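I'd like to ask you about the structure that follows.
A single protein chain has been removed from this complex, and every other one stays in its place.
Chain IDs A and B follow the sequence of writing; residue 1 opens each chain.
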Amino acid sequence: MRQSQTVLRIRGVTKRFGPLVANDDVSLELRRGEMLALLGENGAGKTTLMHILFGHYRADEGEVEVMGRPLPPGSPRAALDAGVGMVHQHFTLAANMTVLENVTVGTRPLFSARLRQGAARRRLADLSARFGLHVDPDARVRDLSVGQRQRVEILKALYRDTRILILDEPTAVLTPQEGEQLFATLRLLVNRGLAVILITHKLREVMAASDRCVVLRHGRVVLRTATHETDADTLARAMVGGEVPRVGRRPGEPGAEVLALDGAVLCDDGGRTLLDGLNLTLRAGEILGIAGVSGNGQAALADMVSGLLRPQAGELRVHGRAVAAPSPAGMLALGVGRVPEDRIGTGLVGDLSVMENLVLEIYRQRPWSRWGLLDFSAMRRGARELIARFDVRCQGPGAPARQLSGGNMQKLILARVLSGNPSVILANQPTWGLDVGAATFVHKALMEASRAGAGVLLISEDLDEIFQVADRIQVMHRGRLSAPVRPDEADAAAIGLAMSGHGDARSEAARAS
Amino acid sequence: MGVLELLLETGFWVATVRMATPLLFGTLGELICERAGVLNLGIEGIMAAGCMGGWCWVYLGGSLWGAVGFAAAVGAALGLVHALLTVRLGLSQHVTGLGITMLASALSSFAFRMLLPKATTPPKITPFAAMDIPGLGSIPFLGPVLFGQTPLTLLALAALAVTAWVLYRTPAGLALRMAGENPMAVESQGLSVHAIRTAAVMAGSALMAVGGAFLTLAAFDAYYIGMVNGRGWICIALVVFASWRPGKALLGALLFAAFDAVQMRVQQQAGLAIPYQVYLMMPYVFSIVALVVMSRRAAYPAALLVPFRKGER
Partner (left out) sequence: MRLEPRQEPSLALTVLAPVLAVGAALALCSLLIWWAGAPPGRALGLLLKGALGSTFALTETLTRATPLIFTGLAAAVAFRARLWNIGAEGQLYAGAVMATWLGTGMLDLPAWLMIPTLFLAGALAGGLLLLGPTLLKTRLAVDEVVTTLLLNFVVVLAVNWLVFGPWKDPMAMGWPQAAPVVDAAVLAPLVAKTRLHWGFVIALACAAGAWALMRFTTWGLEIRAVGLSERASRFAGIPVGRAVLRTALLSGGLAGMAGVSELAGLKGYLTLDLSPGFGYSGIVVAMLAGLHPLGVVAAALFVAVVSIGADSMSRALEISNYIADVATALSLLAVLVSMLAPRWRIRWR
């Protein structure tokens, strides 16, 4: 391995948010031409550290040095000028503007009289060619695929002569194949002398691509090692601080069909096809996992099962009966419980109290209300019970839901959904952004419900989660589903191919038999 | 006289362009604010303040152009207040804007009454005269329609050209448009969304105030309370009608003013067959209709009304 000069040095950085210590005396070094993996669970302080490096936050203590010079804190501009570039997990692109505009904004003095788009276009074309990042400079960002958008983000950084490139969970939105392509590009960049920090919790990628690893837990560095001297298990234990909890799966006993889609077609306002003749059958007592890269129609599928959208062609059946005009209230009445993707925005009303959120789907029924009058004592009693049963950590039934942590918000939603004893459960990305403890709780709750006879439709981008929990797996690509497979007869490579639209999800062996 | 003949008449177009001028200023100003992501409902009050400020400057012995500058400064100051509250502090753009309108209108009326405690008829000033440019003025049709106006009309057209050029041809304009589409895209490139939005709101508010000043410095020769009379709200509708594009803003302002000029002529000829209040209602009704017609195609700046707080996503 080439050892060369240190380009980034973080020394003793501490950052507090009130009583919470997000970063506790964190130090790390990054050398020219290396890829450093920064690992940690959600809430371990990875993102906070990068926000400090990038000037979005100021550290309470400690300092950052780039190329041997101290970086003035709290200034994104200074970080950019020093050659630090960042590709955020949620892209920071303006969808209604062109690639060229997104790349060049802020790269010329604000008060110069000319935009010089010609020179910019040439420079962008040159960079695209040099690093194999092909994208049409005049395309509007909203017309690009997720992978292409990520390329624009990387080009944005390269356009500014970035020396240190930080990528936050870059493969979360990519197919495995796109991910491989990304790592090929990153290799190329590293070989040209860039230094790369990769923020991730996917151990496979870390082992395959990085040179060194730093593991954060509760804001502190708990492990610092060269990648070739460690293994995935060690890293996982360091991240979680002990053994990784496992949820035992049991063989499914599929019952009658509870939810089905027959040739469902849906187009958006712009005429783009979201669901392209989708077929799906969910049976009682099973967990059906829908894998796939986001943006392939999962949102449309979830909205349809939630009752927010109706298919433009095809049929939606619940318990064998066609639903002509689905609505959220109608689906609830049919026994469909829904765990939405966006907890804070869709699942809960943050400024209403915990108990009001718990009755939000049933407040018109007795005993929660009578003659249009709410019965607060019944609501409070019911809420206390559910808070205890689902271990929701909050100040009480009257506390605003927005004060809850992410994991407790999800428990609150689960409490609302499961207390209605639904026969169909839609769970869309139910563990996204949760720590291992909360994620395990969610998985256990879903499995318990399926054991009790509910059919669970689990939509997730996290393949590990799907393999862990689902009885059958289908892959969603461009509004269609691949043929279902059992987890034990599928392999990750075949699923990955199906995610990018090639072949079905069954492994070679299963297909041969 | 038919409408067709009316449209061929030079005098009609002179009137149209004159009436379009304050609307063009106001619409451009609002457009700049909204393109940066800030709805400015202070427009009605800011126009009133410009109206009163400009008149006041001349009444107290200042020059006409000084009055335009003073009105712009008053507008920019009020814009700064709006920006501090909505951009810096992230308060509701709706309520803050209405508050600015109330404050600016009340301050204008208060100042007017304090300057002229006893006056029963509003005192007059000598407003801008129509330009008399040798050569240009004698071009048929265009001469009187464009160059027979007061210089403020040419200033409005210049403001239009500058706005369009800055928005689409300069780095600052690119940053401004992007601040209205996705503030994070701007902030992550090392620019300050707060600074860009504040500057945009101040510049836009200055234009609105000059539009108000046109009323006292060019259209009429005196100030009276309630003079803006909903023109600011009409400008807000015109911005939607113009799909947030400067060129279409000119088109909208002209269309609107032409409509106004037509109804005034018809009113003169038809006399009292239809109550005059019906004619006066027309601009407001037409604004509502324009909003409804455009609603299907309205492509609002994606981040309009969304406050941006640093370190929060």
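Side notes on the structure shown:
In the analysis below, contacts are C-beta pairs under 8 Å (C-beta built on N, C-alpha and C of every residue); 3 or more make two chains touch, one makes a residue touch a chain.
Only a predicted model underlies this, so the values are computations on that prediction, with no experimental measurement involved.
Taking every chain of the complex into account, the chain not shown here touches A, B. Residue-wise, the contact with the chain that is not shown comes from A:G347, picked out of A:G45, A:G106, A:G285 or A:G347.
Of the candidate positions A:P254, A:P328 or A:P487, contact with the unshown chain belongs to A:P328. Across the entire complex, the residue among B:A129, B:L142 or B:V285 in touch with the chain not shown is B:V285. Residue positions on chain A in contact with the hidden chain: 18-19, 58, 74, 306-308, 327-329, 331-332, 338, 340, 345-352, 356, 360-361, 363-364, 369, 372-374, in rising order. Listed here are the chain B residues that touch the chain not shown: 41, 81, 85, 88-92, 94-96, 98-100, 102-103, 105-107, 109-110, 113-114, 117, 229-230, 233-234, 236-237, 240, 275, 277-278, 280-281, 284-285, 287-288, 291-292, 295-296, 298, 309-311.
The criterion applied here is as follows: only the chains that are shown with their structure count from here on.
Mean C-alpha position of chain A lies 45 Å from that of chain B. Contact residues of chain B toward chain A in the complex are 169-172, 174-175, 177-178, 181-182, 184-191, 299, 302, 310-311, 313. Residues of chain A touching chain B in their complex: 51, 56-57, 76-77, 79-81, 86, 88, 90, 92-97, 101-102, 104-115, 156.
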